[in-house]
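Notes for the one structure printed next.
All protein chains but one are shown in place.
In this document, chain identifiers A and B correspond to the written order of the chains, with residue numbering beginning at 1 in each.
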Amino acid sequence: MYKYILRRILIMIPMLVLISIIVFTFSKLAPGDPFTGEFDPRITKDILDKKRAMFNLYDPPYKQYLSWLKNVLQGNFGVSMRFGFPVSDLLAERIPNTLFLAITSLIITLIVSIPIGIISARRPYSLIDYSATTFGFLGLATPNFYAGLIAIYLFSIQFGWLPAQGTITAGADYTGLALFWDKFKHVIMPASTLGLAQTAGYMRYMRSEMMEVMGKDFIRTARSKGMPERVILYKHTLRNALIPIITLLGFEFGALVAGAVITENVFSWPGVGTLFLNAVINRDYPIIMAINLIIATMVLVGNLLADIFYVIVDPRIRYD
Amino acid sequence: MFKKSLYLSIVLILVLGIALVGCSSTTTDEPTQPDQTNEGTTNDEGNKEEATGPVEGGTVSFAMFSAPGGIFNPLLYEDAYEWNVIGFVFEALLEQLPDLSYGPSLAESWEFSEDKRSITFKLRKGVKWHDGEEFTADDVVYTYTVLAHPDYTGTRSYIVEPFVGFEEFNSGETDTFKGVEKIDDYTVVFHLKEAAPNALDNINFPIAPEHVYGKYEVKDLVNAPETKASPIGTGPFKLDKIVTNESYELVRFDDYWNGKPYLDKIIWKVINQDVAPGLLKSGQLDVMADLNPSDVDLVKNIEGVKIWETPDFGYQYMGFKFGKLEEDGSITPFDKVYNDKKLRQAMAYAINRQGIVDGLLKGHGTVMNAPIPPVSWAAASPDQLNTYPYDPEKAKQLLDEAGYKDIDGDGFREDPNGNKFEITLDYPTGNKVREKSAPIIQQNLKEVGINIKLNAPRDVGSHYDAVGNDEVELFLAGWGLTTDPDPSGIWKSTDTWNFPRWVNEESDRLIQEGLSLKAFDMDYRKDVYVKWQQLVNDELPYIFLYSQNSITAYSDRIQNVKPDAFGITRDIHKWWVKQ
């Protein structure tokens, strides 16, 4: 097991290098640079060329890549060409926001989907099951930006219950519980819309997994032995049904962060997603590279963690 | 109030595909009388402020649609959003008045020398920086010296290029910058290389305090704490609290030289443009500039919201590529079917530009026919120009006369030699109205038998890279202009930003003439520019499309707003809100 983990961690390094090379190549293939889209007729070509030279944009690409790599190995992500600030500063501003959004979204997803999935499975074809199924289908079929717009329209504009924008109320100096409440009010709408499809998906999974597991021989055996329904449900059924959910989580955390681009846009959520999109459009490759590296690491680690949890939850699985 | 627009002519900032053509300088010579508060707003509501009189306190929130980059330093800032935040913090020597002329600000008076090559500024005494220090000539000298400094990392060295001694100092040959001379603590002289009628436009720039920024090396300025978070200016508000990418809070500066502001706070909020009108309605927002034309009707109907609409200096156009700019600065002409002026003119008649303004801009804009927007004092009047009204029949007739006929009956005309032709149109994503206009242009031209191939819209970076490298035929683009009509930078044949690579000696001569000593006479200067506009209007290296109005919505809670050509924020220290 430990050997397996070690091997997986070791293989991550060449993979990350490869990913960074591919991403770098693409960001160089796209025409233009951070100084292309911006011109004031009074900014002469000389001024722009000077700026380009400042960021070594005239070096051959491989040289630019190597110097980037060298800096990263020393823990330095470089300087944003657009903002002139260290990339690490920019990321430090954004990453907490995106993590907050993604984790809240994940929590909402799990809190909603697992219980409802269980109830549906225990009482199939009941009213709850039908409404859950309907929600599940609709949730999967509705693009999340669309859901976000409708949510803003309803909850912010019509009812005025929730703020439509940002992470905290501008100009208010909340502390303690009030701050938490304020943040919660801001995150709830983006987090729910971000996780809409996942929630619907997991709910349906949970239902079918539970139903499948409940049909299995060992559950029938347990039941025939007179084991209480609760114990059957939580000890045997749930445990088994959770396995695929865990595998999916590993996958989807990265997807969640990446998918945040759209949600962050709708809710003006100052996260990594919007920073990344702008960086792509501005060809600000130090930012593109840094974000990509971080997300890639998160996805790879997430996959690994999922595999490890898998073993913990299901003792039948072994890695060698 | 000093305007961001003076310096940035165009900054295309892309936010999730929404390009906001930044900082459009606006002006008008429509009868806007600054002393008539609120007159001219589209919904005329009575002004009851006199009844109660100004009250201190209160907060006003402004919306911006994209987060500022974070350089809150007038010497180095990059985007219009940053200027939003520091526009109330920093001030320049002069303030541009609603009629486009210059009035005193940090400088009380100024005087041109006989040869018009030096300007003496008398600085205002008793002006305090936010940290309590006194504003002096050293700050002025410092500001202009940094711009000219060899290690300067920003893009605004063009401000000091007209100064004597710029090249020597910038290349490191000399240790001092001769262009700006301190006479005493309250007198500075600017020495210019050449006399220029638009000198004040060229050199006015927000002043930064030497005692704050001077302690950093010029190359390290960008990372100074006073650049990132706590700028020190002379303006009516101090930047107080930053929630990065979300809100920027400014508080009143009690010792403001022009009088203590009434408002306690101004908050800039970063808000999605499509959501902002709703927040205006719910009262979470007080001021929203750059309102979407199609949202105007909606916002107009919100109770307690006023709208201020003013023509803009920026405009959109469709350019023709005539040649390639070579490394050595020469231009190699292309052999294109649209080199024929008659074809270009026929195209102008064929495109329903008024329809684009009415349909896509809901009438909140004007059709352009020459490169100086109708709102400028130098603009040629419509009767001096060919206005190319939408007339497909006329376009067809012109094409027939010029020999473009559909010989093979496929619905598209062949060139006078009988060869098929197709012209490619490139356009960028971002500006939504412009994006929508491209397929319409294609459709209009198809209706008169001109075959346009529409390339996929590309992001601004790729688009302008292709345009700048002369890899396109027809292209859509836009300019935001300064208030001065001087077309150099874009229109001289040798200019980098002469995107069409249009070469015309007469045009170059007129542009030169517009900056000559004679042109210090405004009437003469206008004559020159009218001639130049007539030339461009006839030659059509661009087909001018439209100029979009700039529209601001604001809450009637705010009192003493004096909207003008630059927007509504002039004399913001006199704003107050009803409690």
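Rule of thumb we're sticking to: contacts are C-beta pairs under 8 Å (C-beta built on N, C-alpha and C of every residue); 3 or more make two chains touch, one makes a residue touch a chain.
Simple rule for what comes next: contacts and distances are computed from a predicted model.
Student: Given the options "Monovalent cation/H+ antiporter subunit A", "Peptide ABC transporter permease", "NADH-quinone oxidoreductase subunit K" or "TonB-dependent receptor", which would UniProt use as the protein name of the unshown chain?
Tutor: Looking only at the record, the undisplayed chain corresponds to "Peptide ABC transporter permease".
Student: Which chains here would be touched by the one that got left out?
Tutor: Checking the complete complex, the chain left out touches A, B.
Student: Who touches the missing chain here, A:113, A:144 or A:192?
Tutor: That would be A:144, which touches the missing chain.
Student: Please pick, from A:34, A:84, A:117 or A:201, the residue that touches the omitted chain in the full complex.
Tutor: Answer from the full complex: A:201 touches the omitted chain.
Student: Which is it among B:249, B:312, B:459 or B:564 that touches the chain not included here?
Tutor: B:459
Student: In the whole complex, what residues of subunit B lie against the chain that is missing from view?
Tutor: 16-17, 274-275, 277-278, 292, 294-295, 297-298, 352, 355-356, 358-360, 362, 426, 429, 435-436, 439-440, 443, 455-459, 461-462, 466
Student: Please output the residues of subunit A touching the missing chain, sorted low to high.
Tutor: Within subunit A, the residues touching the omitted chain are 11, 15, 18-19, 22-23, 26-27, 29-32, 124, 137-138, 140-146, 149-150, 152-153, 157, 197-198, 201, 204-205, 208-209, 211-212, 215, 243-244, 247-248, 251, 254-255, 258, 261-262, 265, 276-277, 280-281, 288, 292, 295-296, 299-300, 303.
Here, only the chains that are shown with their structure count from here on.
Student: Quick one: subunit A and subunit B, Cα centre-to-centre, how many Å?
Tutor: 39
Student: Tell me, which parts of subunit A touch subunit B in their complex?
Tutor: 30-34, 36-45, 47-48, 51, 54, 82-86, 93-94, 152-153, 156-157, 160, 163-168, 170-171, 265-268, 270, 274, 277-278, 281-283
Student: Touching residues of subunit B toward subunit A in the complex: what are they?
Tutor: Interface residues on the subunit B side: 7-17, 59, 61, 67, 69-71, 76, 78, 153, 155-158, 222-223, 228, 243-247, 249, 265, 267, 269-272, 275, 278-279, 281-282, 284, 459-466, 468-469, 479, 488-490, 495-497.
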